[in-house]
Structure formats: C-alpha cells, structure tokens
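Showing subunit A:
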Amino acid sequence: MGDAAARNFQFLAYGLIAVWAILAAYVLTLVSRERKIQREIESLKRILEDRGGR
Partner candidate 1 sequence: MLFLRQAWTVAQKDLRSEFRTKEALNASLSFALVILLLFSFAFDPTAEMTREISGGLLWLVFAFAGALLLNRSFARELENDCLDVLVVSPVPAAALFLGKALANYILLLGIEAVCLPVFGVFYNADWTRQPAWLAIVILLATWGITIIGTMFSALTVNLRLRELMLPMLVYPMLIPCLMAAMQLTTALMAGQAPSGDQLAWVRMLVGFDIIFTALSVALVETVLIG
Partner candidate 2 sequence: MREKILYALGALAALLLARNIWVMLTGLPDEAFQGAIFRIIFFHVPAAFTCFLCFFVALVASISYLKSGKMQWDSLAVSATEAGLAFGAANLVSGMIWARIIWGIWWTWDWRLTSMLVCWLLYAGYLVLRRAVEEPAQRARLSAVLSILSFAVVPFVFFSIKWFRTQHPQPVLYGEGKMDAAYRAMLYLNWVPLLMLAAVLIAIRIGQENRRRELDALRREAHSI
C-alpha cells in the first residue's frame, strides 16, 4: 500500500469515526438530559407529596 493510499484509508477511518462520534455525542446529550429531567420530576413529586400529606 502506497503512502497516499495509506493516508487515504486513514482519513476514511477519521471520517467514519467523526460521523459516529457526532451521532453518539447527540445520543449522550439526550441521555444526560433525560436523567436530569427524571431527577427533577422525582424531587418535585416528593416535594408535592410531602406538602399534600401535611
């Protein structure tokens, strides 16, 4: 494999990795947002139950 061909292949790998890294980053932000929302919902529910119980 020549030098140019190797570089070519290397950049192909970079390209594929970049595409999936971007999509994975989006999925990760989705997951972290989901966690934050769940946490807030639970804490709010607890607060509401406490107040409702009294």
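Convention: contacts are C-beta pairs under 8 Å (C-beta built on N, C-alpha and C of every residue); 3 or more make two chains touch, one makes a residue touch a chain; residues count from 1.
How were these picked? Simply put, all candidates are chains of the complex that A comes from, given by their letters.
Predicted, not measured: the structure shown is a model, and the values here were computed from it.
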Query - Identity of the candidate that touches subunit A (this complex; choices 1 or 2) - result: 2
Report summary line: Residue positions on subunit A within touch of candidate 2 in the complex are 4-5, 7-9, 11-12, 14-16, 18-19, 22-23, 26-27, 30, 33-34, 37-38, 40-41, 44-45, 47-48, 51
